[in-house]
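As you look at this complex, bear in mind that one protein chain is not there, while each of the others sits in place.
Moving on to chain A:
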Amino acid sequence: MTGTLDSEALGTAATATTSLLRFATAGSVDDGKSTLVGRLLHDSKSVLTDQLEAVSRASRERGQEAPDLALLTDGLRAEREQGITIDVAYRYFATPKRRFILADTPGHVQYTRNMVTGASTAELAVVLVDARNGVVEQTRRHAAVAALLRVPHVVLAVNKMDLVDYQESVFAAIADAFSAYATSLGVPEVTAIPISALEGDNVVDASAHMDWYSGPTVLEHLETVQVTHDPTDDAARFPVQYVIRPQTAEHPDYRGYAGQIASGVLRVGDRVTVHPSGQTSTITAIDNLGQAVATAWAPQSVTLRLADDLDISRGDVLAPSEADLVPSQDVTATVCHLHDTPLVPGARVLLKVATRTVKARVEDIPSRLTLADLSQHPAPGQLVANDIGRVVLRTAEPLPLDPYARSRRTGSFLLVDPSDGSTLTAGMAGDAFADADSPVATAADDEGWDF
């Protein structure tokens, strides 16, 4: 630690401004996911000496000769004992270009809820396939989760290329099949990369074995993929979190509405409507954590002040007055059930969307979806943990809910058990794969999916 520091390191480390990418990986140990994650952490020099020593020590105690990089990511005792991953683990690493938050999720079908959790905040998803097996049922499930959660960027990592002699034709066939499938689900962008996580080909450094491939390595792609989309494309939404009223001698009349801008851009002078009350006013000031600004955008946390003294409280949503936002008590949504207690029609629940929590009732569960082939099962009667399905809800109060397809932030909600507070279900308002053409022939019933 006492080594001399060159001035370049000093300068860049202290002043570097980098962006943040949240991404998720889906795949099983068999696909080499842990090896890929371990290699990304290791080769980007994010695994520190004491962590590596701990892994080596644990590996030796279990009789393994080489350090098992999967132990870097399997944290809980139960997981180590059973050699499985049961939960979403968050990993942090950085390169000079970018900071990364990796949601590392298990791939098996009984862990769909973990994959959904990891994908919910991801801007990019890495789907792994084994080059020897190509696109299999699990791959289609992972693609469907990424599409359902509207992860903007999907990377297909075709792993174990060393075991198929680094053949371009093998890669191209898998990449084509996957891209066609993902595109049909409405995934806006697929990048396919041939890799060998074990050998290190195209993970951090370019492969010496695949000169037919001229694209980026996995890390290069993670470092350069564009993560900021233009917020001016989105309608502005401001869920009020908290009303700031100092009532001090210095600020006797200050009344600020604190919140994180969920989507779009807000400007001083904008005419806004308060939902669900329908009152209107004009933004007179925006405080960006101590700095007065004229413009603010998602996902900044700000405090707004308005021209009029209105009755606004936590849970209200401010939106531009010209927005087509119509609060409704009837919600149709695609959900992933998370809890071990099944969700049934008639269930009384709490629905939490943005900063608002209201009572709701499950009116109907019209269908359940099999992710692997997108086949539907009408009237399933219930949804059990890891099921994806369609639900119809009635809420006690009108909610200013956006279609999830338009806003991941104000179109997403949780169902909560009012008796013990458990999180039951994750919901996405509106249609599941709204942009896609019908990808597969299914025996759709009348209340089927709008592909």
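Brief remarks on what is shown
The working rule: a residue touches a chain if its C-beta (ideal position, glycine included) is under 8 Å from a C-beta of that chain, and two chains touch if they have at least 3 such contacts; residues count from 1.
Going forward, contacts and distances are computed from a predicted model.
The subunit not displayed here is recorded in UniProt as "Sulfate adenylyltransferase subunit 2", chosen from "ABC transporter permease", "Sulfate adenylyltransferase subunit 2", "Quinol oxidase subunit 3" or "Putative phosphonates utilization ATP-binding protein PhnK".
When you scan A:20, A:136 or A:326 for touch with the missing chain, the hit is A:20. Summarising the interface, chain A meets the missing chain with residues 1-3, 5, 9-10, 13-14, 16-20, 48-51, 54, 57-58, 73, 75-78, 80, 87-92, 94, 98-99, 101, 113-114, 116-117, 120-121, 175, 179, 190-192, 212-216, 224-228, 230-232, 241-242, 244-248, 250-251, 254, 258-260, 265, 287, 289-290, 297, 299-301, 314, 338, 350, 352-355, 408-409, 412-414, 416, 420-423, 426.
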